[in-house]
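To start, I am sharing the structure in question, which I have written as structure tokens.
The other protein chains are all here in position, but one chain of the complex has been omitted.
Presenting chain A:
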Amino acid sequence: MLKRLFPHPVLSIVLTLVWLALVNKVTVGNLILGGVLGVFVPMFTGPYWPRRAKVGGPFRVIEYLLIVLWDILVANVEVALIVMFKRNENIRSHWITVPLELTSPEAITVLAGTITMTPGTVSTMLAADGGSILVHCLHTDDPDEVRDTIKSRYEWRLKEIFQ
């Protein structure tokens, strides 16, 4: 019963918070309206998302978010420097295959998003069975190192979070 009412409890909480942020004012009325949305939206969308994703360890999630935010800042500066000061002939772009150990679709989605947002890399597509991800790197001298960084810095942490 409780599971049918709240198929995705975290989604319910997030929706309520998003509603409060949208109206930009915390009042009891808004809280109730947000709560109603938080209950009904996951209920109606539940059939399209049957498996409940297991997210473990709030501190791990926060640690991951902070690391990614920091990397995004660094990435911006790096990419800006490459764009401004490197001649086009000297930019060495590479396609990099990153074999995945993650299996849950949610975890792979987060990893792909992270790769796109961070240092000079864009995730372009998955293998047909989701066993590896194709990453395009704007400029690097050592493609293997980029692959190892992605695996050790992000994938390993996501594996801890989504297991």
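Just so it is clear, contacts are C-beta pairs under 8 Å (C-beta built on N, C-alpha and C of every residue); 3 or more make two chains touch, one makes a residue touch a chain; residues count from 1.
Convention: contacts and distances are computed from a predicted model.
Asks: Given the options "Succinate dehydrogenase / fumarate reductase cytochrome b subunit", "NADH-quinone oxidoreductase subunit D", "Carbohydrate ABC transporter membrane protein 2 (CUT1 family)" or "Multisubunit potassium/proton antiporter, PhaG subunit", say which is the protein name UniProt records for the missing chain.
Replies: Its record in UniProt gives the absent chain the protein name "Multisubunit potassium/proton antiporter, PhaG subunit".
Asks: Check each of A:Ala21, A:Val36 or A:Leu66 against the chain that is not shown and name the one that touches it.
Replies: A:Ala21
Asks: Suppose we count only contacts with the excluded chain; which residues of chain A make the list?
Replies: Residue positions of chain A that touch the missing chain: 18, 21-22, 24, 72-73, 75-76, 79-80, 83-84, 88, 91, 93, 95-97, 99, 112-113, 116-117, 120, 122-129, 131-132, 134, 136, 138.
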